[in-house]
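Of the protein chains in this complex, all but one are displayed in their positions.
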Amino acid sequence: MSTTTSTLPPEFQDNMESIRIMGFWIFLTTDLVLFGSLFAVYVVFRSLVGLGPTPHQLFVIGPVLTETLILLTSSFTCSLSLYSARINRVPGAIAWLIVTLGLGMSFVLLEIHEFASDVLNGHTWHQSAFLSAFFTLVGTHGGHVSVGVGWAIMLAIQIGLKGLTLTTRRKLYAFALYWHFLDIVWIFIFTVVYLSGIA
Amino acid sequence: MPIQRWTLHLLRLLFPPQVLLPDIVAIDIGLTVAVIVIGVYLTRTRRWGWLWHEWITTVDHKKIGIMYLIAALIMLFRGGVDALMIRSQLIAPNAHFMGAQQYDEVFTTHGTVMIFFMAMPMVFALFNATVPLMIGARDVAFPRLNAISFWLFAFGAILLNMSFSIGGSPSAGWMSYPPYSELLYNPGVGENYFLLSLQVAGIGTIATGINFLVTILRMRAPGMSLSKIPVFVWSALITSSLVLFAFPPLTVALGLTMLDRVFGASFFTIAHQGMPMMYVNLFWIFGHPEVYILVMPAFGVFSEVVPTFSRKPLFGYEAMVGSLLAISFLGYGTWVHHFFEMGAGPSVNVFFGLSTMLIAIPTGVKMFNWIFTMWGGRIRLTVPMLWQLAFIPTFVVGGATGIMLAAVPGDYQYHNSYFLIAHFHNVILGGTVFGMLSGMYYWWPKMFGWKLNQRQGTWAFALFVSGFWLTFMPQYFLGFEGMTRRMATYPAGLGWTTLNLWSTVGAFVMGAGFLVMVYNILWSRRYRDWDVTGDPWDGRTLEWSLPSPAPEYNFARIPMVQSRDEWWAMKQEGRTDEVKISATTVHPIHMPRNSAMPIMLAFAFFVGAIGLIFAWFWMAILGGLGVIAALAYGSFADYSEVEIDAKHVLQTEAQLGRVES
Amino acid sequence: MTKTRRAWVFPAIILFGGLLTPGCGSDYVVFHPAGPVAQSELNLIVLSAIVVGVVIVVIWVLWAYVLIRFRDTPHNTAPYWPHWQHHRVLEVMVFVFATVALVVVAIPTVHKTYVLDRIPSRHPLVIDVTSLDYKWLFEYPVQHIATVNYFYMPTHRPVLFQLTARSPLSAFWAPNLGGMEYAMPNRVLPLWLEASHSGVFRGRNANFTGIDFWRMTFMVHAVPKKTFSHWVSQVQAAKHPMTRATWRTLLKPTVTPPLRYSNYPSWTFPQRPTAFTVKGLEYVPTKNP
Partner (left out) sequence: MDHEHPRRPQAPTGHGDEVELALLQPKMHATQFPSLQITGYILALVLTLLAFGMVAYHWVPVPSLIPIILVLAFIQGALQMGIFMHLREGRGTTWHLPVLALALFVGLGIVGFSIWIMMFKSGVS
């Protein structure tokens, strides 16, 4: 199993850049434990509804399914962006990145809309431990997605300015990892929070 | 008079009535004077630029290590003063040296400062100072992130210490259990300080964990396989991985409490069906691994110190590494032993009681292996070795009482009593503090280039250790007499008086030991005993192959490692010339460039944290924008480097006598 | 070298002083059990102390031996083995030693944890305990009386304490009778204790709840059955019931002297404990409402 530098994927050809990618992976694992803790809180608090609504009463599944499909699609377009970068198509990489961040933004907007309508119905997180856990778990994910959108914007600018260098390739790769990771977290939110909630 | 009202209002916000105690005012004045004196001194000697270029913006792991060490020693003093205040209050029944509120604040800050702002930075000081040198690397994997970690820690520490004079200290204990820590029982900003200072420092800690994990896995010199790295490096590796998975639950626990307090959520409140025990659960998912985070580096230090001063290789390297792995793994599954009393049921308690006990096996393997390392060796009683020698008999007592605590029905009687206080000081001081001090004395010459006086060091050691035994042994018996922790004072007639007196006397003996140690450092700095060899202890690992202190690029030539105690092997086989370079082989070296971004980023966090503490949301948003700006700036600036040209390297090495003729 | 050696005398003296001070006076509440629960816990404490004591002694002896024998002095005749770093048999022995010691502690730990979780009687006396800020409220649901900061219990009859709190998390601890258990808001936890001889015992809150936490103590009067019924009828006869107004004063964060009430409103204690409901006399977890 001897690998020479040139047969490695491009992001790993430079040693320092490959070390940075590994650092990012490790960061994602800590984020995974962070979400694990939030899931633990949510699962334990699910039934602590007090005088507030139960999950069943609260959730409207239609918009959530839309959010899910949007995020899945953005995950796909994100992988296309990395794919374009790997076949050295700068415009493709940037274009798919922009599509991705656009989808991410619409996901965030839909989520804000969902939260806002809950709050307007009087279901603030003050109302019960369940609502606190719900808003926090889903909100933390949403916050991560928003950060990802900001990051994607900067990345698109950087790739536009500098082209595909060692550094921008590594950044795009890290961004893709982040984005897919959030997608996976969302799948679990969709399953554990929403689907289980209305089941 | 609206202006007057507003000023009064502002003043009251900044200095709530309980803060206007004469002692605090005195300390505030003292602090202000100290800051002014330092400022004037720096201006007079024109040192501002030096401070900025050499230290504040540095990304050099060696300098960051020194800054961590200084911060940790200052915090040891701060936490130690708190400890002496605690002990002074408890010296006699019905004492009113402090009021109850102030006592509560003092033990809370004592615990918080000691664990998060003394022990953790002390550990990171040693990691930073030595790990890259021990693995033959020129720096850590992410030097700028390393500086960010340090500054986040520093601003976290400033936040916690600020609480004392601006707004009020936290007073709910170092683990801040809700609902007591919720607004209902704890209005005011003290608790917010606790939550946010730990949050800010915690982010830095996670970053350090990532950094050292990657450094050790990816930056080793050629030939240095994982089975050849020194055990201290193993301990750093494993500690880092514990940090990775222990801190996120803490982040969540603190974050949710903050949401409750500042944003009106209902996680751990009594009302709205909040569930405070979930905080306790999350806190200890972090808290138990945390105590191993504190002790494993000490185990690592001892695994370096014992072989060096016994002139023998470490006994059972594989077992030593394996037991570290086993402890860290088991350490994730024991946390319920901190709340056996919550009624989770016998099966839960039995499971966690047994998993706790299991840790005695790998720890026991280590204890015996250190003894076997000394067996058949030649023991030199240097100061680092003395600390190690005190560690073995002390730690075994603390560990043994830990096993007693893990016997579930026994814990129903010990929980929250002074037996518990004695247990954990026994392991924390006997393990972590002895270990870190041992490491400090051991690596001091490597960090600073001069040695600490041995005779004074021995006295500091003797006073500190004897004070330790006198302080904490009586506390076990106080536990059996039914004395619980966190009592602001106690009535006479319960039989607690004598033992408490002993304990207080012991604490002051420890204080004296600490003072001798400070004197030791200052004296040794005044009459510097330079270490010209780079290898003052006849060491075994790679850091001793370098001059003291190491040049900024550490290794002019990256060593090709062949065996475990590589430097020892070089000395034995007469290969020491391998570290020298020649004019033909020298290359220019790229090093990361200093950056102001880390301190700016940490400062933005600081501003945001203050905004959240006082619920000044505009300020929190400002801080958030600052963070984004710093990150964006960092992203565009990329990792810039400076080149140290070959001539300069050659010159430096020649001065150190490390160029082949 | 002599200087170093002198420095060692100091810790040695203090160590012995520290170990010799404690005796076994009656102040050592944990060592003077007055009931089966505390007795059983004490037995485990003693057993575990002996086992870990053996471990400590073994380590100390080895440590002292090595330290004396293998010093780096010019005329030391001890062997020097600069390459000795493995010994399979020794390593296995250490492993076995620790494991055996642990098993000795672990078996009774498991056994007792389960035993202490089952109340040994179908007819316990039930006392509902509420931790209020800086005081303890005891209510007898059958006798319909209530006391503050002290209570009577008959000897030789298991008592089932049902613990809850209208204050931050507290811990109910009467060391002579047995170990502690949390009293927490929103939840009722069961704890059983029994007195096997009469006496007056101290109890206290063992979990920090605020500035007057250290004053939050109570007295347990364990008395023969007759005396107990007598006391109950005395309290009932006093015609001094707890009212809504008294309850409100009790809720305030204050320290109070012992008090007693001939009756109390039932809503002062959670009717439907969140987690438990009575089924026969077995306490089983219920689903949330």
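By written order: A, B and C. Residues from 1 in each chain.
Following the convention adopted for this analysis, a contact is a pair of C-beta atoms (placed from the backbone, for glycine too) under 8 Å apart; a residue touches a chain by one contact, two chains touch by 3 or more.
As the structure is a prediction and not an experimental result, all values here were calculated from the model.
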Where the complex has a chain not shown, which of B:Ser225, B:Thr498 or B:Gln651 is the residue touching it? B:Ser225
Omitted-chain footprint on chain A covers residues 1-16, 18-19, 21-22, 25-26, 28-30, 32-33, 35-37, 39-41, 43-44, 61, 65, 68-69, 72-73, 75-76, 78-80, 83, 86-88, 165-166, 169, 173, 176-177, 180-181, 183-184, 187-188, 190-192, 195-196, 198-199
Which positions on chain B touch the chain that was left off? 137-139, 213, 217-223, 225-227, 241, 244-245, 249, 275, 277-278, 281-282, 285, 332-333, 336, 341-348, 412, 553-554, 558, 587, 589-592, 639, 641
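As a convention for this text, only the chains that are shown with their structure count from here on.
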Could you grab the centroid distance between chain A and chain B? Build each centroid from C-alpha atoms only and quote it in angstrom. 34
Mind checking the centre-to-centre distance between chain A and chain C? Centres are C-alpha means, answer in whole Å. 48
Which positions in chain B are in touch with at least two other chains? 273-275
Send over the residues of chain C in touch with two or more other chains. none
Touching chain B in the complex, chain A uses residues 16, 19-20, 22-23, 26-27, 29-31, 33-34, 36-38, 40-41, 44-45, 48-52, 124-133, 135-136, 150, 154, 158, 167, 171
Which residues of chain B touch chain A in their complex? 141-142, 145, 206, 209-211, 213-214, 217-219, 244-245, 247-249, 251-253, 256, 259-260, 263-267, 272-275, 278, 282, 285, 628, 632, 635-636, 638-639
Which chain B residues qualify as touching chain C in the complex? 99-101, 104, 172-173, 177-180, 185, 270, 273-277, 280, 310-317, 319, 339, 341-343, 345-346, 349-350, 353-354, 357-358, 360-361, 364-365, 367-369, 371-381, 386, 389-390, 392-393, 396-397, 400-401, 403-404, 406-413, 415-417, 455, 458-459, 461-463, 465-466, 469-470, 473-474, 477, 479-482, 484-490, 494-496, 498-499, 502, 506
